[in-house]
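If you scroll down you'll find the structure; I have some questions about it.
The complex appears here minus one protein chain, its other protein chains still in place.
Going by the order they are written in, the chains are A and B; count residues from 1 in each one.
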Amino acid sequence: MLKLQQKTTQTMLALHGWGAVIFGLLLYWVILTGTIAVFADDINDWASPLPAAIPETFPLGTDAMLRKAAADVAPEYLDELIVFATAGGRIRAFFHTHAEAEDGEHPEEKGVLFVFDPASGDILQRFEGTQSEIEAQSHYGKLGHFLVEWHVQLHVPSPWGLMLTGILGLSLLVACVSGFAMHRHLVKDAFLRRRRGGDVLSHKDAHVMASTWNLPFAFILAFTGSFYSLAGAFAIPAIAMVAFGGDQEKLIETVQGLPPAEDPRPAEMANIDAMLEDVRAAGHRTRFLTVDHWGRQDARISVFPWQAEGELLPKGYAFDAQTGENLGEKPALGQSPSLGSDLVALMGPLHFGNFAGWLSKTVWFALGFAGAYVCISGLTLWVKRREQQKTWQYLLRATLWSAWGLPLALVAAAAAYLLQQAGVLAGAVEPLMFKAFGLCLALSGILAGIVRRVTGVRRILVISLGLGLCALVALRLLLGGPGWVSAATSGLTAVVVLDVALLLGGAWLLRREWRQTLALPEEPLIDTGDMEVNTP
Amino acid sequence: MMLLLSIAVSALSVTALALRDPKRLRWRQKLARHGASPAKGFSPLPQRQRRWLLTAMLVPGVLLALAGMWASLMLWLGASLTYGWLLSEVLASRP
Partner (left out) sequence: MAGTRTEKIWRFVLAGPLVLLATLIIMAGSSLWLPEGQAQVNNFVIPVVLLPAIWAVLFFYSVLDRLGRASVVIFILTAVHAALIAQHLLQAQQ
């Protein structure tokens, strides 16, 4: 596309190739889990549905639920409250305060978590303790959380995991720029996909074509992703250090506004249902809400809705806690609109693709899938070009292991979640998911290492994944999950759609593997100037 | 509605570009010489027409941007690019 000096092209090629060899496999893990995590909420709805769909995320009666819970917690936990929906449309309300940790530096949230059935208003679960203690006990939404944590920080503790994914994001950025710079016929080759068995040309076209179409989004996702990781890992602490002299409170005040003067006198809270109705009337569905200083004169309430149709940037509304008056929209950062605030607000929808419901999530899933495909096809191409060098065959095996073993291990983790929910497996759900995931990954790794032929590795793993996806649906039904007819009549869209998607995915993989066996044998290549072709 | 129309216009342009893409057709011809079925009824598009179709593919995006319909713009871009990739893969997988 660009006319570069030969030396520059060589540098770009080296960056692209060696960057992929060093970061490619982990990058694939992050991209694949991120792609699936686009549907994290829906996966949670699929794994733990309520008997019937909840038409409104926060229905009439939310106010009563919160009041009931507020009356049941120690006064210090009324300091802060965050309420959002979790698996199946259940409502999670976390009343908490920021307790000083033992090291005196990293305060941890401590309080009471309630899970409500929004249809009846009943408290389904109540956990008390620090956030990590609570998270260890609760299980609703854990399957989606498991996926998200792989994507965000590869389950490595903060800030190291964020730094790692940040660097992976930057390496994707380098791959995008170098790939764009060194590819000479970006538009001309957009439809060129020469399939001849599994030769270098087929692999090259597969990689180049997918990356050409995926380039704009790969760039956007790499940029926004590395922003999220690096901002959390060290950019925000560094800024707090420099611009605010290490004064985190001053930073928070600048971003959120000065808190009203402390006024701990008790005060009756306005009706939250009316506020939610106000937001609904403006064409929004509430995503989550926060309350500071519940039941005090200085209480503050903010409601954050999903984007209305046609909107890209998320919004937030502030309410007067005593009168219930809508104080209007509040910017993402600061007290008045600004470029900085808009840029930060833009990062979310661009990265998560959650601004237009199923439609945008499907598009983002497809784009993420293409990104994962680009990773694997690129690594395969690298090895194909070095087919005579035995060492690189290990990378090919590792690539196949990652490509198919990782999704297979995720299926195993999902199966563990379903089994724990049904009471078949005892114990906390997260360690169980880790065990199933680790065991499956280890087994597929051993297989990838010992099966004699590389094509055999792929075959076994692909067939296992295809069968695994179908088996997951069967397991859900066997364990007493809602059947398709009852799910469809009860409006449990996520259950039906994800079941169908899993079955179609499984069937497609099995069919694909079957067709691979019928593929044409490889033939030697000759180069005919602008286009390489196979000889007869 | 605007969104659907935009995606439709771009998808049609991409389809026309793909079906009559010179490099793709040249490859199919070469395959045909070795026994595969040729791409019947399609001749490579002249450069000028390819440029027109390329413009038609991009115009909906420009219009959405000018109208400030940013959510639709992102959806249009994502859907069109995904369609382009899938179409190319499907066309290549035909025996």
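One rule holds in what follows: a residue touches a chain if its C-beta (ideal position, glycine included) is under 8 Å from a C-beta of that chain, and two chains touch if they have at least 3 such contacts.
All of these numbers come straight from a predicted model, not from anything done at the bench.
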Checklist outcome for this item: Absent chain's touching partners (shown only) are A
Next on the checklist: Please identify which residue in A:A64, A:A99, A:V187 or A:A235 touches the non-displayed chain.
Outcome noted: A:A235
Item to check | Chain not shown: contacting residue from A:G169, A:P305 or A:G371 | outcome: A:G169
Checklist outcome for this item: Where A:N271, A:T290, A:Q335 or A:Q393 are the choices, the one touching the absent chain is A:Q335
Checklist entry - Which subunit A residues would touch the chain omitted from the figure, given the whole complex? => result 7-8, 10-11, 14-15, 169-170, 173-174, 177, 222-223, 226-227, 230-231, 234-236, 238-239, 241-243, 245, 254-255, 331, 333-341, 343-344, 347
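Basically, only the chains that are shown with their structure count from here on.
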Checklist entry - Which whole number of Å gives the spacing of the CA centres of subunit A and subunit B? => result 30
Item to check | Residues of subunit B that touch subunit A when the two form their complex | outcome: 17-18, 21, 23-24, 26-27, 30, 33-34, 54, 69-72, 74-75, 77-79, 81-82, 84-86, 88-89, 91-93
Next on the checklist: So in the complex, the part of subunit A that touches subunit B is made up of which residues?
Outcome noted: 187-195, 205, 209-210, 213-214, 216-217, 307, 310-313, 349-350, 353, 355-356, 359-360, 363-364, 366-367, 370, 531, 533-534, 536
